[in-house]
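Got a structure here, written out as structure tokens. Questions coming.
With one protein chain removed, the remaining protein chains of the complex are shown where they sit.
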Amino acid sequence: MLIFFTHILTHVSGTGDLMIRKRLISALNNEHLQKAVERKDMLIAMIMLALLILVALASPVLSPYDPNAIDLDNKNGNLTSAHLLGTDYLGRDMLSRILCGATTSLSISAGVVTLSLIVGISLGCIAGYYGGFVDEVISRAIDLFLAFPSIIFALAMMGALGPSILNLMLSLAMVHWASYARLMRGQVLSVKEQEYVLSTRLLGASDRRIMRKHIIPNSIAPIIVLATIDLGHVILSVAALSFLGLGLPMDIPEWGAMLSAGKGFMRTAPLQTIFPGLAITLVVVIFSILGDGMRDILDPHEQGDDLY
Amino acid sequence: MSSLLKVRNLNKEFNGARVLHDVSFNIEQGETLGLFGRSGSGKTTVGRCVIGLENTDGGEIVFNGNPIIANGKKPASGSNGKVPGIQMIFQHPETSLNPRMKGMDSILEPLQIHNMCTNCQMQDKAKELADMVGLGMEHLCRYPSQLSGGEIQRIVLARILSIGPQLIVADEPTSMLDVSVQAQVLRLMKRIQEEKEISYLLISHDIEVLQQVCDRIAFLEEGRIVRVEET
Partner (left out) sequence: MLEVKDLFVEFPTRNGSVKAVDGVSFSIKEGESFGIIGETGSGKSVIGLAILRLLPPTARIRGTILFEGRDVYTMNSREMREMRGRFVSLMPQNPATSLNPVLKNSIQVSEVFEQHGIKRAEGLKKAKDIMSKLLLTDPGRVCDQYPYQLSGGMKQRLLASISLSMHPQLMIADEPTKGLDNESREKTVELFDKIRSEYGSSMLIITHDLDFARDVCDRVAVMYSGRMVEINKAGTIVTSPSHPYAKGLVQALPRNGLVPMDGQSPGRINLPDGCLFYQRCKSRKDVCKKQVPVMKIFEGGRVSCHLY
């Protein structure tokens, strides 16, 4: 539905936005950014992401109430001017909880994906480039981590380490890094045999330079796409863990936890479950569109100047 | 005067099958030696052994008096920082350059690797190398996907020339190029040879090309050198 909405927006804006985009494009020097802006869906997704980040950063200021302020007289309240999104079963203001939850969700997923990227790209690159014994060891590790059912693994780790944001990020990263590493290794295996890599080696470049300047940039496009889409998946994983009760400490508002807490009131006061659900959906869709667009942008053959 | 490159009794096996049998030849300074053979004759393998991309199963290769391969094994050195004197041009322009680097960056990279050029000299050096291969600045600012096959091979040449090699192994450098572009690239290689006293090992399946361009031609059949002719 959101994609439908975005498409309506783009059609409605029509020529006016074309002029703005043309000026924006010439102002931006970077050709990747240029291509991103040319695609309407990417542009809207990027704008929404920017808004989302701003909102998350400004949430302490924007929230009308303390998200943890309990007000039992007002519990399960409907939409009023005082509480724009109603209240939950403890009378806490939903709007504030959702805004502050944005910070939590975005920062956790960014953290997890960054960790997974660093570990996954490094190990995948080393395994693919050097081959041999190193590759065997790393590949078996990848197989091991991929074989474990991820939620159970994360649950076990959270149970062992105790609830905190850092432990949550570590557990989820442990579960996610392996898919990045495997994808990276596959890419590296095919890139390292390309003739330009051989020629750089012949010119006397060190392995580090080759990996940094040639192997990684030419292997990384699918990884970036995976990462962008994974941002959405991590939010869902965090939600799932919170739903199962092993997520964050109670005093940090988090969309998944809100979903879980509200499930008992679905018949009487469904809004406290629906709003966090919508928020999660919105963010996952934005990241999905970004991921799709990233793949097209990062493909150098998309230039279009080199036809026939 | 001793030869620039001496190859003696090169042998190579792939999966138990003997691909090269006692291959021996010399290349002198400033000379172009052609290596002619059909597909599967082993000519690319010879090139790769000379350049050090393949291990051998016996034989020796001496370049400039220094053994590159002795007793069939590469001497235990890594890239010791010394500028490598043998370089290679490949057959397929599409994969010869990093698709994400502009022509200029590809050309200047060898200089950066060996710290041979300060930042302010970069632009001038790029222009100098581009002139040498007949390209303009507009070509240097493009990515490989925006360049034709001939232009890519010129950039490859400029890239290699930046560190002044003495021997260039060219493995079918023009077989994927159109006939007019082939003539341009081969003439360019000849001119560079005269200016810089470079030797070439030109590997090709096109005997007419070799007859035009080479000083001598070695004929390779099923891994054996059967004769060497002067042109």
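As written, the chain order gives the labels A and B, with residue 1 at the start of each chain.
As a working rule, contacts are C-beta pairs under 8 Å (C-beta built on N, C-alpha and C of every residue); 3 or more make two chains touch, one makes a residue touch a chain.
Not measured: the values here are computed from a predicted model.
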| item | value |
| --- | --- |
| Touch criterion as defined above, residue of B:L35, B:C49, B:I69 or B:V213 at the omitted chain | B:V213 |
| Given B:I155, B:V181, B:L202 or B:I217, the one touching the chain that is not displayed | B:V181 |
| Positions on subunit B contacted by the hidden chain, ascending | 38-39, 148-151, 175-176, 178-184, 186-187, 205-209, 211-213 |
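We adopt the following convention: only the chains that are shown with their structure count from here on.
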| item | value |
| --- | --- |
| Distance between the centres, which are taken as Cα means, of subunit B and subunit A, whole angstrom | 46 |
| Sites on subunit A touched by subunit B in the complex | 194-196, 198-200, 202-206, 209, 213-214, 217-218, 300-301, 303, 305-306 |
| Residues of subunit B touching subunit A in the complex | 51-53, 79, 81-84, 86-88, 90, 92, 95-101, 106, 109-110, 113-114, 143, 145-146, 156, 159-160, 163 |
